[in-house]
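Here it is, the structure, as structure tokens.
All protein chains but one are shown at their positions in the complex.
To keep things simple, chains are lettered A, B, C and D as they appear, and every chain counts its residues starting from 1.
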Amino acid sequence: MGRYFRRKLLIYGLTFFIAVSINFAVPRLMPGDPVARMLTRNSVSNLESSEAMRGYFNDIFGLDVPLWKQYLNYWVALFQGDLGVSVFAFPAPVSSVVADALPYTLALLLPSILLSWIVGNAMGAMAARNKFLDNGALPIGYVLTAVPYMWLAILLAWVGGIILGWFPVAGGYSFALTPAFTWTFIVDLVHHWVLPFLSLFLVALGGWAIGMRNLVIYELESDYANYLQALGAPNRLVRRYAFRNAVLPQVTGLALQLGVVVGGALVTEVVFAYPGLGSLLLNAVSNQDFFLLQGILLFIVIGVLVFNFLADIVYVLIDPRTRLGLEGGQS
Amino acid sequence: MSAEVVLQTEVVGRRNEHLYFALRNPKVAIGLGIVLALLVLGLVGPFFLSDSPNEYVGPKSEAPSGEYWLGTTYFGQDVFTQFVHGLRSSYLVGALGGGISFVIGLAIGFAAGYRGGMVDEILNMITNVVLVLPALAVLIVISSYLEVRGVVTQAVIIGIFSWPWVARAVRAQTFTLRNRDYVDLARLTGKRAPQIIMREIMPNMASYLLMSVILLFGGAILFAAMLDFIGLGPTNAVSLGTMMQQSMAWSSLHLGMWWWFVPPGLAITLIVGALYITNVGLDEVFNPKLREM
Amino acid sequence: MLELKQVWKSYRVGALGSKRLVAVRDVSIDIAPGEVLSVVGESGSGKTTVGKMVLQLTSVTRGSILLDGVDVTAKGHYERKVYYRKVQGVFQDPFSSYNPIFKADRVFDTVRESYFPQLKRAEWTAKVDDVLQSVRLDPGSVLGKYPHQLSGGQLQRMLIARALLLDIQVLVADEIISMLDASTRIDVLNLLGELRERGLGVLFITHDLSLANYISERVVIMRHGAVVEMGATGKVFTDPQHPYSRNLIASVPQLHRKWSDDPQTPEELEPDGDREVDPSPLTEVSENHWVAAHP
Amino acid sequence: AGCSDDNASEDPSDLSMNEFPRNQTLYSTGTAWGPPADWNTINPGESTGLNGLGYETLFLFDPQTTELTPWLAESGEWTEELVYTLKLRPGIKWSDGEDLTADDVKYTAELGQIEAVPYHNIWDWLSAVEVVDDLTVAFTFTEARHQEWNNFLWAEQIVPEHVLSKLSEEEILTGANENPVVSGPYEIHSYDQDRLAWVKRDDWWATEALGLEVAPTFIVDIVNTSNEVTLNLMAQGELDISNNFLPGIQDLIASNPDLSTYYDEAPYMLSANTAMLIPNTTIEPLDDPEFRRAMAFAIDSGKIVDSVYSGIVAAANPTGLLPIWDKYLDQTVIGEVGFSFSTSEAASILAAAGYEDADGDGFVETKNGDPIAFKLNVPTGWTDWEEAARSMATDLRAAGINVTEEFLDAGAVDDARTTGDFQLMLNNWSGTSHTPWTHYRYLFQLPVIDTQSTANFSRWTNEAAWTLTEELAATPAEDPRYQEILSELQRHALVDMPAIPIWYNGAWSQVNNSVWTNWPSDSGGGPQVFPSMWNSLWNMGAIYMLTELKLAE
Partner (left out) sequence: MTLEVEDLQVHYRTMKGDVRALDGVSFSLADGEIVGLAGESGCGKTTLGKSLIRLDGRMQHVGGKAVLDGAELPIGDDRAMNTHRWKEVSIIPQYSMSALNPTRKIGKMIAELLRSRGKSYREIKGELVHRLELVGLSEKVLDNYPIELSGGMKQRVVMVLSTLLDPSLLIADEVTSALDVTNQKAVAETLVRFRDMGFVKSMIVVTHDLSLVYQIADTIMIMYAGRIVEKAPAETIIKAPKHPYTKALIGALPEVGLEHGDERLQSIPGKPPQLLNPPTGCRFRDRCPLASDECAEEPPVVAVDAGHEVSCWKAED
């Protein structure tokens, strides 16, 4: 087990290192100049001033030292939790801009990932044992997985927000409110959360259901299931075992799927103007805010890694095979 | 001569067994039908319609009618023409992006699975690294640095980031196949590794590879649509994603111009959904266990 | 003709090849022309590994393999190709020896591609027909068919025919009949006997003692990667010296004797110890009969 | 959502407040493109109302009369040839209770001595600022640039010396200036990623001095979201005013009686700036004024107005001068050298200038016979501009000039414009101001250097025109010479065509009357001021919008 985790940690460490390095390299290799961007934004009309201002910004953004030093500084700053200064929300530090948006994204992502996983698996397992459900629910599942996140979001906004008018279609909470720990505010928060959540939840749901169905079918065909049935075990028991075992790959799948769901959350947030990382990312892109872009990407990468790691731990806890240090793929 | 004929038909019988099941499988038939119908529309349509989907041809914001089958945009562009051109680029992205990731995944998967050992360890590590990178976020970052984005560049960057799971799967399959006796036999015939991979291992994963291609194809289309939607799509072309983006930008939701945003999303859903369904159908064809259900 | 000199093989296993598994330890055997040498032993004793090393499908960790006195290990692609003209193999599972999606006679075509590219079609066909006849197959009934349309026996014979296309000197036969039905296996076995008469050396790997007894002059018994007993078949099987050999032979189900007739308790054996050290040396107990030292 | 908490503590009376009463609150959007993050006056971020609601200027500029009206200042005049004396109103208090005095004015002007401060260039011709008494300041110049000085008077906000002087230079330039101490009618209430709330101050000087009172107690400005969202909020009356371009608004106005714009028919909006096609005149044949003239004739701006904008903008006058400067237009000049859309005319100008389509591909070649193929760049994602660029490229191709639209990343467009690495692009940086001088500076500024960051993007050199522009800067509007210069400049612009005016971007503004009424309007007796929250427009009178608003019954 120790080896298993060491190996995983090595991979995560490496991923982190690479992601951070890419993160560092990309804006510096690509065309475009954040300082010029800053200057343009403030439309400083006389040349002299803008040159003088450039000096200040170069200093603030740390662009006035050689590249290798920038790279080292970048790492040092990173470990101090300093992700630089945002251009778009200047002079707010990237970390605080991201930290402000993060709760919204988490509030969307965590419930939609977990709930869709739980509900999807339950549905898939049911479909696997029921021909009627299999024929009825699964086509819906296929369709749902194939829907582009934003399109579902658009349709939900259109139907639930505009035609029916049941839900607000923008923002994290009403513009009439300021955050406070009151019922009004919480209800309002949830009210704004429903549609974006639904659009993420529904798309993910189908995938899990289909995956689970196939896995359960395979499990039901497996040797141990056959043996149990030959010994007269009731279907209930066999299915319970099949379900339990089929859940294992789904746990790994959950981790792997994460990147995609995060992507979905990004576009969904854009549709609903939800003040999470997605909207922020879009703003960073359209404002050429390299530093913010880097920061967001870093947060996402770290989030995905952490989640993957959690999934690994869960996997080890529920699958005795990994716990015993026996990995697949070794002869 | 007659023996020849008998053999021929037997051969054909074997070859066609999967085809036989494939065509009899309703999922495959429906799925492929939809995909091909839309493909034909995308390929042939532009020859009958205007070359420039962005031209203002009609009255503004018209609902679908006999003349403008899917209505017109806020500017009076024909939505159907745009739709058809969009289909084209979606298929292009799917084919190219899917193709690129397929090739990369294949190469890495084969190299890792066939060579094993250190090569495998390293490639596997790389695969795992790319696998946990949140692809869309990375794509957004990279796309945003490109000055001019075309369908092709988009497909390329999508391709570069969506191969890991194929590589993984191919690697696993290769692991089992490389120990097959016929692979050893090919080596005993003095064949080199690339030849063995191409001629012995790959054909045996054909069904599997076919399914991977299908999934990659659909995945690339979805990815591209997402990028397009947040404004990182091709800068000078119409795609289904940019149509959605445009319709949003021009308030079609609020103006009730459903004909502008429903068709592109629906088409993507149809294409990708049909691909998935085809895939499930093919799975049933190749795995008799599932056929039972 | 073919000689293995103190051959060792260890596999790297575990993450990043962190562990070693010694599969073959200090094995020295030789095969003369016109001789069938059987290698028997329990599962995992390293029989297949020996065969694979002879076929150069896996590298030799230590020691050498000589063909006609020339070391053949660790050579380049070209030398290897030449080597394969003289040494060929047939494997356990006839069905997995054929790529299921191609016609069975493709195994011949690949040989032509590699070794006889310049041969004319007609000449080649004649040659193939020839070898097929020699393994007693009717060319008409096997050519142009898919593996699943042929029986296991036919397939194995075709593989032998394939080897014969290359005027080979040594054939490595790894469990070539264990997957065949009782009714057909004897055919293939008899075919090996015929090859021997043609002057071929055969390395016959099996876990079935009765087959070894039937076909070979000499037998090697392996355990834990090392040779424990070796010698003329008659001597080894009628007078096994090593306790492991005795256990093995006592466990073989036979038609002329039931286990219950003379219940024997198996002898205690020393467990699998450190595989890195040299195994117990062989001593010659009688002419052409060697046994490893044992307590 | 935590940022608001730190701020709320500032004002105890508002601590318990977490819901803005609808009938005391004005909801606005369309101005801020990013989260409110700083209140720095030198490098302002995305904080709506910083200059106008919070900080204020000495004068307001009235676009109707194109004259300055005193605001923080009570009066100001050129007391000598090179001396300008300014008197402040008495009794103005900063939000921390300190008095706003002549020291603050002096401090503000002297801030400009720091090179990085945008109005640093006034010190090229300003030599000293002197505090005469608490409320009087005297400015001494080396050169009396009336127009440029006026620009300072109404555009630059006065900042509190007693706060800023304690800060380092770097902090003044790039710091966040949290908890700004202001003189205007509102101060910061709270803010979050996507909104900024202002709360009314009790002791705004203008209430007593001018009898003005801003109507809303709270102003909640929402950071721009998608058009969809904005439209939806507008239609439902959750937003009172939106100052961003909202396609389809004219349809909504027709169907929703609560919604209105400044004009109740096309062009619906006041004009705010001129969108122009910028040719890079360092490239052949764009260096040829005749060629550029042909392009001007080839483009159908009416089509853009109708199709892309559905009539919510107006086609530009050939001179490019905004409607507020209509009175300076010289119709004779326009009659002689103006242009109007005519594909055939464009073709004949091309032919006359020697550009022919020799290879028969439908497009003219250069005089050397080299093929011409230009790219027209606009930022990708600027959907209206993308559409406009498409339309223009189509028109130009129809006239035989091979132009294709190309959408680049916004940053790339900025780079290209600054460095001159482009062929054709769209730009609209000549906006509403107190004098056409800003427009001509935009067109003709010299010298042309490697990086052109704010003006003369076409890199056209016309010494005469630039000399005239500089003269205009120093000429008072009352001087008859003023119109003469303008007529000449109009001729230069039309003959040289350094930039081709296409349309006037609107001072986008759409309002909902269900909570607040009496919005600025051309008709119905509403106040005739910019109905806008744009930072640069408060001191062009938009502040009166707030004082005129009334609650709907």
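One rule holds for everything that comes next: contacts are C-beta pairs under 8 Å (C-beta built on N, C-alpha and C of every residue); 3 or more make two chains touch, one makes a residue touch a chain.
Only a predicted model underlies this, so the values are computations on that prediction, with no experimental measurement involved.
The residue touching the chain not shown here, chosen from C:52, C:103, C:185 or C:218, is C:185. When the missing chain is restored to the complex, the residue among A:187, A:237 or A:306 that touches it is A:237.
The missing chain lies against subunit C, touching residues 42-43, 151, 153, 181-187, 189-190, 193, 207, 209-211, 213-215, 234, 237-238, 247-249, 251-260, 266.
Remark: the residues of subunit A touching the chain excluded from display are 222-224, 226-234, 236-237, 241, 244-245, 248, 318-321, 324, 326.
Definition applied: only the chains that are shown with their structure count from here on.
With centres computed from CA atoms alone, A is the chain lying nearest the middle of all the protein shown. Note: centroid distance subunit B to subunit C, computed from Cα atoms, is 47 Å. The set of subunit D residues touching two or more other chains comprises 226, 228, 232, 381, 409, 412. The multi-chain contact residues of subunit B, meaning those touching 2 or more other chains, are 144-147, 231, 248, 253-254. Touching subunit D in their complex are the following residues of subunit B: 54-56, 60-61, 74-76, 144-149, 231, 235-236, 246, 248-251, 253-255. Subunit B makes touch with subunit A in their complex at residues 125, 128-129, 131-138, 140-142, 144-147, 165, 172, 175, 218, 222-223, 225-226, 229-232, 241, 244, 248, 253-254, 258, 261-262, 264-266, 268-277, 280, 283, 289-290, 293. Those residues of subunit D that touch subunit B in the shared complex are 226-228, 231-232, 235, 246-248, 251-252, 303, 307-308, 310, 380-381, 383, 387, 390-391, 394, 404-409, 412.
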